[in-house]
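What follows is a short report on a single structure.
In this view, the complex is presented without one of its protein chains, the others remaining in place.
Order of writing sets the labels: A, B and C. Residues in every chain begin at 1.
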Amino acid sequence: MIAVQLSEIPLDTSAIIASVQDERSGAIDVFIGTVRNQTKGKTVHRLEYEAYEPMALKELRSICEEAQQRWNAHAIAAHHRLGTIETGGIAVVVAVSTPHRADAFAACQFVIDTLKERVPIWKKEVFDDGEVWVTPHA
Amino acid sequence: MIAVQLSEIPLDTSAIIASVQDERSGAIDVFIGTVRNQTKGKTVHRLEYEAYEPMALKELRSICEEAQQRWNAHAIAAHHRLGTIETGGIAVVVAVSTPHRADAFAACQFVIDTLKERVPIWKKEVFDDGEVWVTPHA
Amino acid sequence: MTITIKFFALGRELVGANALTLDLSDGTTIEGALAHVRAQHPTFAQLPSFLVALNTEYAEQSTMLKNGDELAIIPPVSGG
Partner (left out) sequence: MTITIKFFALGRELVGANALTLDLSDGTTIEGALAHVRAQHPTFAQLPSFLVALNTEYAEQSTMLKNGDELAIIPPVSGG
């Protein structure tokens, strides 16, 4: 099972985890990306996310399919929030179920790492005194 | 924050995740160990867990403290279920929040790997035709 | 031929539009379409780096366009 989603409403971590539970699996790894209240010492008020939605969904599904094959995952769910997220809020949840735990970690980390490299989603940080589109770390 | 717990009642994954959320953190990794319905081709009905409780709590805390230091974690929670768990049920939840995501994965994997090596908890698999104390893979 | 170009994030703000529709002569490449955008919207040149996607796939700028294509300007992504 692979499920990818872009959502304007808050992500429901429990429902996403439940969607990958499988009686054949012994391990689930879940990554939750949250909005930090600081970046380089400046207070962040909120983030604003946008996506090229049809392409983002396609890329995300292709990343999950690759992870499923490489690590023999039973199920992978990757949900990304769009729109405005306040600090402390959840921007992304990736959940992977596998028979063996090392595969769950590896597959989950691959999905989030590759998402950040390749999926057309952008975030703008909003500060007291301005806002900036985040550029990825080199 | 470090919180370790042994519980005779079902683990509440959402509450455990919430306990490590921190506005300074950008990343949470969560490992959930579930009871598989098969082992080596045999149908498993349920698992029965027991622990040397005071020592298990002490070892678990010491493992979490080591992980917190090595990977600069804001918060780590490790909860292990005891007693009878039916297939599909949750045996263990480890949740780690860190500023950066690679640290969350590394710290979470360290905690569950080391728990499995060192924490005095045992499980017995119950089949149709008998039961067996699980011995770790070599 | 008519193509659409979509803009996101800083690219969208620099151009001041989510999307442009361009009428181009047959045989125009992605690079040629981008030259049109820069001519109409000089601020677009301030976008420091980007990739392009053609019909939701990353594409080379030398690719030739055809009628109805959807081009997208993909600034460095920052999801997660």
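Simple rule for what comes next: contacts are C-beta pairs under 8 Å (C-beta built on N, C-alpha and C of every residue); 3 or more make two chains touch, one makes a residue touch a chain.
Model, not experiment: these values are computed from the prediction.
All shown chains touched by the missing chain in the whole complex, by label: B. Checked against the full complex, the candidates B:4, B:17, B:30 or B:51 give a single residue touching the omitted chain, namely B:51.
By the touch criterion stated above, the residues of subunit B touching the omitted chain are 33, 49-52, 54-56, 58, 80, 91-92, 112, 115-124, 133-136.
What we mean here is this: only the chains that are shown with their structure count from here on.
Each chain gets a centre from the mean of its Cα atoms; for subunit B and subunit C, those two points are 49 Å apart. Centres computed as Cα averages put subunit A at a distance of 23 Å from subunit B.
The set of subunit B residues that touch two or more partner chains comprises 101. With touch defined as above, residues shared between interfaces to two or more other chains in subunit C number as follows: 80.
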